[in-house]
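Missing here: one protein chain of the complex. Every other protein chain is in place.
Chain naming follows the written order as A and B, and within any one chain the residues start at number 1.
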Amino acid sequence: MPDPRFFTRKGPFRVREIAAWTGAASPSGSDLDRSVSDLSYLKKAGPNDLCYLSGPEHAAAAQASKAGACLTIESLTDLAPPDAVVLIAKDPQAAFSVVADSFYPNRSSPIMDAEQMPNGALIHPDAVIAEDVLIAPGAVIGPGAMVGARSRIGSMTTVGTGVMIGEDCDVGPNVSIGYCLVGSNVMIHPGVRIGQDGFGFVFDSVAGRHRKVPQLGRVIIQDDVEIGANTTIDRGTLDDTEIGEGCRIDNQVQIGHNVSLGKRCIIVSQVGLSGSCKIGDDVVIAGQVGLADHVRVGPKARIAAKSGVMRDIPPGTVVMGYPAKPIRTFWREVAALGRLTGKGKPS
Amino acid sequence: MPDPRFFTRKGPFRVREIAAWTGAASPSGSDLDRSVSDLSYLKKAGPNDLCYLSGPEHAAAAQASKAGACLTIESLTDLAPPDAVVLIAKDPQAAFSVVADSFYPNRSSPIMDAEQMPNGALIHPDAVIAEDVLIAPGAVIGPGAMVGARSRIGSMTTVGTGVMIGEDCDVGPNVSIGYCLVGSNVMIHPGVRIGQDGFGFVFDSVAGRHRKVPQLGRVIIQDDVEIGANTTIDRGTLDDTEIGEGCRIDNQVQIGHNVSLGKRCIIVSQVGLSGSCKIGDDVVIAGQVGLADHVRVGPKARIAAKSGVMRDIPPGTVVMGYPAKPIRTFWREVAALGRLTGKGKPS
Partner (left out) sequence: MPDPRFFTRKGPFRVREIAAWTGAASPSGSDLDRSVSDLSYLKKAGPNDLCYLSGPEHAAAAQASKAGACLTIESLTDLAPPDAVVLIAKDPQAAFSVVADSFYPNRSSPIMDAEQMPNGALIHPDAVIAEDVLIAPGAVIGPGAMVGARSRIGSMTTVGTGVMIGEDCDVGPNVSIGYCLVGSNVMIHPGVRIGQDGFGFVFDSVAGRHRKVPQLGRVIIQDDVEIGANTTIDRGTLDDTEIGEGCRIDNQVQIGHNVSLGKRCIIVSQVGLSGSCKIGDDVVIAGQVGLADHVRVGPKARIAAKSGVMRDIPPGTVVMGYPAKPIRTFWREVAALGRLTGKGKPS
């Protein structure tokens, strides 16, 4: 189904191969040599397509589906599409993602090969570019910058003086990176701004105006991080701004100077983290949340969408509201307010 | 009044011409040969300027105005500037916009002609560029991309592999477009990001980390759409993200993967639409609203600024609040909360 204009399909593959990649098992007697040529949804799949069935709520769609192969969990085997070879996996959606990587080796950014274009990129003679790096036309790589093996730098992207980018990174077009060390296997989407000045100034009462606090730190981005389009990450004042390994950051997120994100955090779109916030490992922050400066969030805490957080959040807590409070309290207050007026059903 | 540094004025025009463009009528005996050389406000207009009077609240300004011509509605004719030729239109502001298009053929982006510049744009030999297309210096057009007649592509803009752009489009500078089909008469402002990966991953419990869900869909943008600066639109996972005909999207809006917008929707600045939201025709979403994923909004619904929407919204409903509720309920609760403390006047 993916548009061949944008995605190059590999395959077809046999069910046997898919089973090997995903660790999935098939009921005895299954036709492991059945050929699968594409991916699809239950509703749109044809006899050459692989799909997945993740829960009983999709039983009707599955029964009507013409899919040729279906990833599912053991307890749903009987509900799978009638003509499909069944592949039993622990997590069918995760397994489907594994297979998708084989059918469509993932291309995140519209990166084009400079050698095919009439003009090349602008690479400073003192920059160090490793092997198999693709630098798109119009990119600028500054003096002393380093780009690791197999990384790709999109068109019109600025990699500033001294910036280090690890291996297997994928940096989209129109990105600016300065004052930053980037690990390996990092994906940076278009329009991301990394390393600009933090928002720091003091009021100079003698001069009668704000005086800029020099911003002399860096941004450190660990391995396996993804950063969404038009997100901004300021560099630190003297210490660094840090993004931990495995973090997933959505579009249009603002990360202030000296913020520290632990490992595997999920930060949804349009969240704002003010200066010096310290976020533990495995924290989830939903869309449009704002944190005041210096707030500390404990590991595995979760913050519901649009919350305004002014105080520290203990580990494992779930909060919501403006100001944020334990999520049960939030909903209890919503109900109480509704009773006050005799109408309270949120929509 | 517009600065000639930026806007090239045409004209002067006669009242007769303005009447013809707008369908406006003048009282008998009006001087239809009066010449008008520019546009202005009631307060600043001189004897060669056209202005408009849209409501009785501007009566004093109109009486003091020196304007030479004035668009207004029939019932306000007597309140028009004393020396002005009156032009009676159904909607004076809309008529004024029509006239402005003639005085100042609208130029949205600082697009410059590549031929006048020392270096040209970077156009892949396999790209297809129609007639009368203007591609600004520093733009990159990828292999297989198509740009329709009379469209303009701003400087430092990336048009990715296989992207199709229709006729009469105006794409600003520093834009990234990938995995996308764009209709005709679409205006895309600077810094817009279209077609990057959606924010999709599953937790792979075996590997102990998040696994990226491959994003294999596209973005489809219908005709007559406007997209504001630094807005981000992710491509779909397997299906497409869709923007309906005539939608107006403001700056810094986030549109997640697989969102579908109906026709003529108005999405104000800093709104966030999470993945798979389905928005009907003629919906208005005010600034900084957030929608949870998979929310459905019925046609002609309106969502007030800063609302947080977690449930479906029926057609024609007006909601407000966090969580969003019918707008009357919201204001009733605001009042009830004020009474609890003896002070409740919002400011």
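Keep in mind that, in the parts below, a contact is a pair of C-beta atoms (placed from the backbone, for glycine too) under 8 Å apart; a residue touches a chain by one contact, two chains touch by 3 or more.
None of the values given here were measured: they were computed from a predicted structure.
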item: Selected residue (touches chain absent from view) among B:Gly11, B:Gly68, B:Gly160 or B:Gly191; value: B:Gly191
item: Touch with the omitted chain, as defined above, among A:Pro82, A:Pro105 or A:Pro214; value: A:Pro214
item: Residues belonging to subunit B that touch the chain removed from view; value: 1-3, 5-7, 23, 39-41, 90-91, 93-94, 97-98, 100-101, 104, 106, 108-110, 112, 116-119, 136-138, 154-156, 172-174, 187, 189-191, 224, 226, 228-230, 246, 248, 250-252, 264, 266, 268-270, 287-288, 305-306, 322, 334, 337-338, 340-341, 343-347
item: Subunit A, residues in touch with the chain not shown (by the definition above); value: 119, 122-125, 138, 140, 142-144, 156-164, 174-179, 191, 193, 195-197, 199, 201-206, 209-218, 230, 232, 234, 238-239, 252, 254, 256, 270, 272, 274, 288, 290, 292, 308-313, 317, 319, 321-326, 329, 332-333, 336-337, 340
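Simple rule for what comes next: only the chains that are shown with their structure count from here on.
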item: Computed distance of Cα centres, subunit B from subunit A, in Å; value: 28
